[in-house]
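This is the structure I want to talk about, given as structure tokens.
Only one protein chain is missing; all other protein chains are in place.
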Amino acid sequence: MDGSRREFLKLAGLTAIGATGASSVRASGGASSATGGHAEASSDGVRLAMVVDLRKFSRDGSLAERCIEACHRAHNVPDFGDDPKNEVKWIWTEDFETAFHSQEFHFIREDLKGKPTLLLCNHCDNPPCTRVCPTQATWKRDADGIVMMDWHRCIGCRYCVVACPYGSRSFNWKNPRLGLEDIDINFPTRMRGVVEKCTFCEERLARGQQPACVEVCSNDEIVFGDLNDPGSKVRQLLAERMAIRRKSGLGTQPEVYYVIDDPRTLQEFAPAAVVDGAEGGDHA
Amino acid sequence: MYDAGKIIVGLLVFVALATSPLWFNALFGESPAAPELKLPTNGSTECVEARDFMVANHMDLLNQWRDAVVRTGTRDYVSTLNNKTYDMSLSRTCMDCHSNKTEFCDACHTYLAVSPYCWDCHVEPKGAD
Partner (left out) sequence: MLEKALSGNRTYWTWIFFLLAIIGAGAACWFWQLNVGLTITGLSRDVVWGFYIAQFTFLVGVAASAVMVVLPYYLHNYKAFGKMTILGEFLAIAAVIMCMTFIFVDMGRPDRILNVFLHPTPHSMMFWDTIALGGYLVLNILISRVTLSSERRGIAPPKWIRPIIILSIPWAVSIHTVTAFLYAGLAARPFWLTAILAPRFLASAFAAGPALLILLALIVRRISSFDPGREAINKLAEIVTYAMILNVFFVAMELFTALYSDIPEHVHHFQFLFTGLEGNSTLAPWMWLSVLLAVVSLVILINPATRRSETTLILGCIAVFFSLWIDKGLGMVIAGFVPNPLGQVVEYAPTLPELTISLAIYAGGVLIVTGLYKIALEVRGQMKA
């Protein structure tokens, strides 16, 4: 994983520089939004995105749970047990069909059907949540496209929760510390009365680390990187595979992609020699 | 004005009552001993800025740090005292030295009857108290 680590450190560096001025990012990153498959890219510089490979996830039954665990532990996300009313979550799973319910998947492959699918904040390029916030307590960072939250400023009106088409935001109906046994000192908890959500681990990126959920994935089950960099892993994966996004028709431009195809089906379109070579083996 | 006398007397009584804690303390109160702050025990001798500046302005500096980190994603603070660079973090930088919240932060805040909401979210180092 040396290559990806290197890509990561580069990314983190860019994020830190980018925060002080987008121009420096452009100079060093050399990114060009015009070349991208990213539809109507509006931001220059770094555009962070995540690609979740659902086929790989379906092979490892407990991986999604481990991602959730790592995230919620790193960010002191409270656990109120079986209490959906007060629930707070940054990343969670739904059945594949529920996650993409507006697409109405029927009669689909067994390895997708009903499979737990990781959901989190999409860090939309055109986020409806930041548009409605009356205090700019949530906004999209110009430098890298992360949809941030300022928990010092949030007034708890929940308009952003209402505006999010993905159910990615949680409100602290009560003191979150009541649902925390161990608190990680490196990250604050929240207080009752504010909204919270995934921040793409911007605090870890700043320290040169990968997002907590990505770090758990040892086999590129989740790939994270700069969508504006044609050489990045996310771009490579999107160029090679078939990926979908949640409710893409709303124009929010979600930046979490889900790879749904089986790489073996690609072989049908590949040159005959390759198909012949691969046909015999794995068809489990 | 109707009942001018009554209104003026009423106002005077109100002002006297509202300011009574001040009068009472000035006349009879003993001022409590000024708090003794526990200085860092990790060998550190200087703060991110001069002592007097910190005593008077730490709250503004913390607000600046907060906005810099959260809103602009800037995390490095260059001290005007010694040109060193610090990580703008309450729990990792400030409380690395001032690790005992009760004896440092609370000592003064309790004395002055202020209750900043820092620790509603930020976490003090374990085993400090």
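In this document, chain identifiers A and B correspond to the written order of the chains, with residue numbering beginning at 1 in each.
Note that a residue touches a chain if its C-beta (ideal position, glycine included) is under 8 Å from a C-beta of that chain, and two chains touch if they have at least 3 such contacts.
These numbers were taken from a predicted model, which means no experiment stands behind them.
Novice: Counting contacts across the entire complex, name the shown chains the missing chain touches.
Specialist: Those shown chains that the absent chain touches are A.
Novice: Given the contact definition stated above, which residue among A:Gly156, A:Gly208 or A:Pro263 touches the chain not shown here?
Specialist: If we include the chain that is not displayed, A:Gly156 is the one touching it.
Novice: Which listed residue, A:Lys56, A:Arg73, A:Arg109 or A:Lys174, touches the chain dropped from view?
Specialist: In the complete complex, the chain left out is touched by residue A:Lys174.
Novice: Touch as defined at the start, partner being the missing chain; which of A:Cys164, A:Leu180, A:Cys198 or A:Ala212 qualifies?
Specialist: A:Cys164
Novice: Considering the whole complex, not just the chains shown, which residues of chain A touch the missing one?
Specialist: Residues 84-88, 94, 98-99, 101-102, 128, 131-137, 153-159, 161-167, 170-175, 192-195, 247, 250-252 of chain A touch the chain that is not shown.
What we mean here is this: only the chains that are shown with their structure count from here on.
Novice: Starting from the mean Cα coordinates of chain A and chain B, work out the distance between those two points in Å.
Specialist: Inter-chain centre distance comes to 39 Å.
Novice: Using the touch definition up top, name the residues of chain A that touch chain B in the complex.
Specialist: So the residues of chain A touching chain B come out as 15-16, 18-20, 76, 141, 143, 148, 150-152, 183-186, 188-191, 202, 206.
Novice: Would you tell me which residues of chain B are touching chain A in their complex?
Specialist: Going by the criterion above, the answer is residues 66, 70-75, 91-92, 117, 120-126.
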